[in-house]
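For this depiction, one protein chain was excluded, whereas all remaining protein chains were kept in their positions.
By letter and in written order, the chains are A and B; residue numbering begins at 1 in each of them.
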Amino acid sequence: MKSHPEAAARFAANEARAAWHDQALWFVRTKRDRAAHRLPEWEALRASAAEIKAHTLDHLGAYLEQFERAAIARGAQVHWARDAAEHNRIVAGILAAHGVRRAVKSKSMLTEECGLNPFLAARGVEVVDTDLGERIVQLRREPPSHIVFPAIHLRRGEIGALFHEQLGSPAGLDDPDALTAVARTHLREKFLAAEAGITGVNFAVAETGGFVVCTNEGNADLGTALPPLHVACMGIEKLIPRLEHLPVFLRLLARSATGQAITAYTSHFHGPAPGGELHIVIVDNGRSHLLASGAHRDALRCIRCGACMNTCPVYRRSGGHSYGATVPGPIGSVLEPSRDPARHASLPFACSLCGSCRDVCPVGIDLPQQLLAWRGALVRAGHAGRARRATLSLVGGLLERPALVSLLGGLARRIARALPARWRERLTAPWSRERALPELPAHSFRSQWRQQRGR
Amino acid sequence: MAASRDAILAAVAARTAPERVPRWSGAALRFADPVVAFREALEAAGGTLTLLDDRAALDRARAAASPEARLLTGGPAVAESGAVWWVPADPGERRDGFLAERMIFVVARAELVDDLHSAYARIDPAAAPYGCFVSGPSKTADIEQALVIGAHGPRALEVWLLADRVAVEAT
Partner (left out) sequence: MNIALFVPCYVDQLFPRVAWASVAVLERHGCDVSFDPAQTCCGQALLNAGAPDAARPLARRFLELFARADHVVAPSASCVATVRRHYAHLLPGDPRTADLSRVRELCEFLVDVLGVERAPGRFAHRVGLHPSCHGLRELHLGQGSERGASEVAHRDPARQLLASLDGIEIVEPARPDECCGFGGAFAVGESAVSGQMGRDRVRAHRAAGAEVLTATDVSCLAHLEGVARRAREPLRVLHVAEILAEASA
């Protein structure tokens, strides 16, 4: 599996695409700025959301139990899954019990994380992702590259070609309106034929046992209004204590994600529809581990808005696929190493520590500090390369000794100055691949000071 | 599966009931003219606002409405976001609303509030299996970030703000 730097270099090599991707997401960041800055109470909302989420995590067990009681009281059926495999078995079991062969699914990063679609497909259930971006990547058999804009890595021509090949649209059609119309017709059929609707959960309310799903397309609503069976999948961290807390998060979510005041549809579900069934699957899959970690607990506040991705100068220039993880970008780089430190070891280092993500996170997660903590943990555990660890100790030891710094620094400069430029560049290749080397001075400041000021 | 439930709750550990629950205590958003604010927010989301004085105006508007439109009652309406709270009377209305090409919400003027906190103070989402804040037509920007109206749900949203409250209830 490619590490982030390798995958990023590949993405960056296609300069036109990388520049477009960067520009498109920066534009979303500016829309977020405009929406956020219109609210004088924006920073207060962020602080409140952080406080509410931290509080909820501090009492998560109690709130989970309260949520379950209230949901059952409203007629929902509640299931618990320790891990991805159990989640998939439970969902497949519910569908099988109802003889479901065709299901539609609205956006759920959790189901992506668990690999639900291929699991169901192997059991003869057609699952159609109904969010347009998700449907596009589903047809292309690739993962989403952004948690809010799954197909942001694709240009209209590629989508046009995809639709021509798989949905029968005319060759060369690449107008977004026309392509969306093609998708509308195609997905309308799927909605009408669906026997079950699977959704994610944006916020689950412990007080009432209900939950909220936010979309712009209305696909979660069509997906649950037509079929009689609704399966909602949620991570344990999606809880908030009370209904009165919803507006705090809803006012932050869309503005942070897309710069809208609110999504087109903010749907509230409490118990099954008349004549229908509602199943809620509560999933751990490593979240309790993060909670217990202490160091990374705050990352569970995440409301999956994507603002950190939009603002991250690295994400914008490397694309979501370069992270090799369900959730990419800054928050993904904090969440994913917890699952598989060795596999995701390059992610916390795919960051210049600029701190922009921290300033846009609606729930105030200190992402740079989390990434730094991961770096320390990964280096200590030996996942960041033995060479790196050895070098760092060496450099640390060197820097404690000013006499050694003077000696080695002076030596290095003397040698480097004596070398022909091309040799110098070759020896410092990781730097000089992208930038010219600075002019090397003959003497260090400390030696000049001693000479001139005698101290 | 009870084993999973227990395992998860044990792993999470934090089962002590909270004593004090944090509450939003920030400044309320107040508009000098909520109707203007609502119109701006609704139009930014791709919807349109019509102001109607009375029952007669409502009847005229209904007569003139497109046959593809589905007329629905909603409220409260939220000025900061152009959203309308809708609780479908039955599953049929919910289905028809989303399958329609055009959604029209009739809302009493008195039901217009400034911000979302005020709206939640007036509603009881738990009282019905489904309720939705609708703030615009269905839309997507999934293809090259180009905004397209009418992804899967209705292609248009109209809100008719009716001064006469009684007339709304009779819709």
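Couple of notes before you dig in:
Following the convention adopted for this analysis, a contact is a pair of C-beta atoms (placed from the backbone, for glycine too) under 8 Å apart; a residue touches a chain by one contact, two chains touch by 3 or more.
This structure is a prediction, so every number in the text was calculated from the model and none was measured.
The hidden chain, counted over the whole complex, makes contact with A. Contact with the omitted chain, checked across A:97, A:121, A:171 or A:353, is made by A:353. Between the chain not shown and the residues A:202, A:285 or A:311, the one that touches is A:311.
Panel shows subunit A; residues 4-5, 8-9, 12-13, 18, 22, 26, 33, 36-37, 39-40, 42-43, 311, 313-314, 317-318, 348-356, 358-360, 372, 374-380, 384, 388-389, 392-393, 395-397, 399-402, 405, 409, 413, 430-431, 433-438, 440-441, 443-446, 448-450, 453, 455 of it touch the chain omitted from the view.
Criterion: only the chains that are shown with their structure count from here on.
Between the Cα centres of subunit A and subunit B there is a gap of 28 Å.
Subunit A makes touch with subunit B in their complex at residues 24, 27-28, 39-41, 44-45, 48, 51-52, 55, 57-62, 64-65, 74, 79-82, 86, 90, 130-133, 136, 149-152, 154-156, 159, 176-177, 179-181, 183-184, 187-188, 191, 208-210, 216-219, 221-222, 225-226, 236, 241-248, 250-251, 258, 260-276, 278, 282, 284, 288-289, 291-292. Against subunit A, in their complex, subunit B makes its touches with residues 1, 4-5, 7-9, 11-18, 21-27, 29, 41, 44-45, 78, 80-83, 90-91, 94-95, 98-99, 115-117, 119-121, 125-146, 148, 150-154.
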